[in-house]
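Below is one structure, written out as structure tokens; the observations come after it.
As you look at this complex, bear in mind that one protein chain is not there, while each of the others sits in place.
Letters A and B mark the chains in the order given here, with residues in each chain numbered from 1 onward.
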Amino acid sequence: MDITLPILILAIPITMFLVLGIGGVKMSRKLAGILGICGLGTTAVLAYIVALTYYFSGDANFIIDGVRQQYQVFDVTWLAFTQRLVVNIGFLLDPISALMLIVITTISFMVHLYSWGYMEHEPGFQRYYAFLSLFTFSMLGLVVATNIFQMYIFWELVGVSSYLLIGFFYKLPSAVSASKKAFIVTRFADLGFLIGILILSYYTETFNFVAMTNNPAAVLQEFGGATFMGASLLTWAMVLIFTGGMGKSAMLPLHIWLPDAMEGPTPVSALIHAATMVVAGVYLVARMFPVYCVVDASLTFVCYVGAATAFYAAVVACAQIDIKRVLAFSTISQIAFMMVSLGCAYDLPIEGVHYSGLGYMAGMFHLFTHAMFKALLFLGAGALIHAVHSNNYTAMGGLRKYMPITHWTFLIGCLAIAGIWPFAGFFSKDEMLAAMFNRHWFWGAWMMMVAGLTAFYMFRLYFLVFWWEENPHYKEHKPHDAPWQMSVPLIILAAVSFCCGWIDFGQFVTWNGVPYHIHIEWVKVAIPSLIVAICGIALATKMYMKKNDLPTKVKDFWPTLWEAAHRRFYWDEIYMFITHKIIFGIICKSIAWFDRHVIDATMDAFATITQKASYAIRGMQSGSIQAYVLWYFFGAIILAAITWLCLI
Amino acid sequence: MDLSMLWYLVPSVIMLVCGIYGFITRKNLIAILISLELMLNSADLNFVVFNRYLFPGSMDGMVFTLFAIAIAAAETAIAIAIIINIYRSIGNTDITEINKLKY
Partner (left out) sequence: MFGNILIWFVVIPVIMMAGLGLCRNSSMNAIRSVMVVCSTVLLGLSIWLCCDFLSLRAAGVDDEMLFTGSWMWYAPLNIHLAVGVDGISVLMLMLSSVIVFAGTFASWKISPLPKNFFLWFALLSTGVFGFFISIDIFTMFMFYEVALIPMYLLIGVWGTGRKEYSAMKLTLMLMGGSAFLMLGLLGIYWHSAPEGGQLTWNILEISHNASIDPDWQKMLFCFTFVGFGVLGAMFPFHTWSPDGHACAPTAVSMLHAGVLMKLGGYGCFRIAIFLLPQAANELAWIFIILTGISIVYGAFSACVQTDLKYINAYSSVSHCGMVLFAILMLNTTAMTGAILQMLSHGLMTALFFALIGMIYGRTHTRDIRQMGGLMRIMPYLGVCYMIAGFASLGLPGLSGFVAEMTIFFGSFQDADTFHRIFVIAATCSIVITAVYILRVVGKLLLGPVQDKHHLELTDATWFERLATVTLIVCIAGIGCFPNWINETIQFSFKPIIAAIQGVI
């Protein structure tokens, strides 16, 4: 493949960033918006060309005997640490990176278009587009990384773009602290990632994904059974690398930044905190998947973390008032779903059957469908917020009559996420659940329960916003559907969410490139999961469709639980305590005190002692000749006496 | 009567000690100057005595003494001049008062 297109895919967004970032001040808003949208549109077209060429051209670089290959379009040296440990910047095409190219550019383009309407009156419009371009560049660089260090580089860059975009409304203290929190929490996770890379690269002496994943057994061998605290060092490395993913993908206990990240503009939440950046953790595990497979402990760890997070986030989502927070927790829960799916795609024959690829394929499939319908839901939420100027569902209700487009598209999104046939979420969730059941019935059952909760809280949200009771404020300020820049993306995404489940995904993305034919196991998985989802929806309908006092009764039945769920089980308070009270209050303060009052005081003490001593002996240098003579006289006598004594 | 050397040296020592004592304890510049002269003279006396008794053949000590007396006279003149100037500027000749150039 010609390297021009891949280079352009990366070059256009970063150029746009520089142009809009440096020249944006002097530009009109319209020009900046058009530039941003056109730039991203071009990138999207190019990305589609590259991805579709990869999937369909049948080129020998991409597919050999029906097996999809990993192909490095280019890979140039960026920094050579040692002779062998060299950081390259490159462009890797393989099933998942091509998939991500499509996902990122599609959602990003939709968001660019949508923002034109949504952000129209905000100051700093040009800056906003610049940051969006920066983010798109970093995310594209992340997914096409040929080596883990390149991934780390872009991993940091997406972190910063996320920081800048969350803090876009920088005059609001809440936005500032949310952005700070997001950055620091993910930074902390990246520390684990970095240490993981340090360990891994020390033993394998390479950063390259292809080299590591094509021969995971060799990786295991290079570690040579080194252990640390009971676990093998490779397990440690893989778990630490996954820590990075936990941070970015907001897994328990590093999830706390994502709900706060909703302080950013809503289109940004759709792009970064729902569809693309937060799935980077899933992508990372998928990228290193063969290596994870040879150390089953780390994959099991992924599974446990995912399962716990999925349940936790689903429960919390049931008790939120802010619609964006509901969606945020829903995102956390869905990403955890993908994690569990990957964790269950364990490469060992179970009862003689090789189930390895299913969970991987399903996880990626869900990543794809989830990106579409979650972006749709967020953009829908944006349209709602745009209409009523509040994030809370208490300011909404009965909106279906006022905002028909938003209503229908939102409903499609809800049905898709709840996993109702024939919407996209049904197919991907079905495959994931099948993979989990194959691994162990517990994972399947557990996650099916989470799926039921998902259906419940999504429809709770849907009914509270669009049904329930009409809000009296509408009389003063009548809500209406959004302008075309915002509606068009909604409709496109709704159409995609409606039908993208029918794609025979296994033909495109599998862990080893060998196509896999998806077949829906109706009896064992699909029908039970449909029943669970419909039960969830039915419960939500009963409770929230018409205004009634059932929700209040449920709340009062066990108020502490509701309060705890509403306060997200006090994770933020715990973190606040650790960071502010312990780290700032005790560690930092005491070190600063120690520095001033012990170290510095010691240095000052040297000076003070010298000064005091010189003051003390200063009297001897009185300048009075008589005193000197006296000293001299006695000195002479003493010397004489000594001399005399010595002589006799 | 043939005087031994001791008869000259003892007064000389007494003179020197008086001079030292005066130099250390006096506060008046004139008194200090006088004490200084006493010490100088005791040294001169020693020169003469040693020359006379130990090296009667040579005249070095005598010449040196004359030279020292001449120098002492010049020195005293300068010292007196300084003292007079100090007296004019600060009104007395007490050395504890003369500390303007100190520190």
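FYI, a residue touches a chain if its C-beta (ideal position, glycine included) is under 8 Å from a C-beta of that chain, and two chains touch if they have at least 3 such contacts.
This is a predicted model, so every value here is computed, not measured.
Participant: Thinking of the complex as a whole, which visible chains are touched by the chain that is not shown?
Facilitator: A
Participant: Who touches the missing chain here, A:81, A:442 or A:577?
Facilitator: A:81
Participant: Which residue from A:198, A:218, A:321 or A:514 sits in contact with the chain not drawn here?
Facilitator: Selected residue, touching the omitted chain: A:198.
Participant: Of A:52, A:184, A:514 or A:535, which one is in contact with the hidden chain?
Facilitator: Of all options in A:52, A:184, A:514 or A:535, contact with the hidden chain holds for A:184.
Participant: For the chain that got dropped from the picture, name the residues of chain A it touches.
Facilitator: So the residues of chain A touching the unseen chain are 25, 77-82, 85, 149, 153-154, 156-157, 160, 163, 167, 170-173, 176-177, 180, 183-184, 187-188, 190-191, 194-195, 198-199, 201-202, 583-584, 587-589, 591-592, 595, 599-600, 602-604, 607.
In this section, only the chains that are shown with their structure count from here on.
Participant: Starting from the mean Cα coordinates of chain A and chain B, work out the distance between those two points in Å.
Facilitator: 98
Participant: For a test of understanding, state which residues of chain B touch chain A in their complex under the given definition.
Facilitator: Chain B reaches chain A through residues 20, 23-25, 32, 95, 99, 102.
Participant: Taking the complex as given, what residues does chain A use to touch chain B?
Facilitator: 623-624, 626, 629-630, 633
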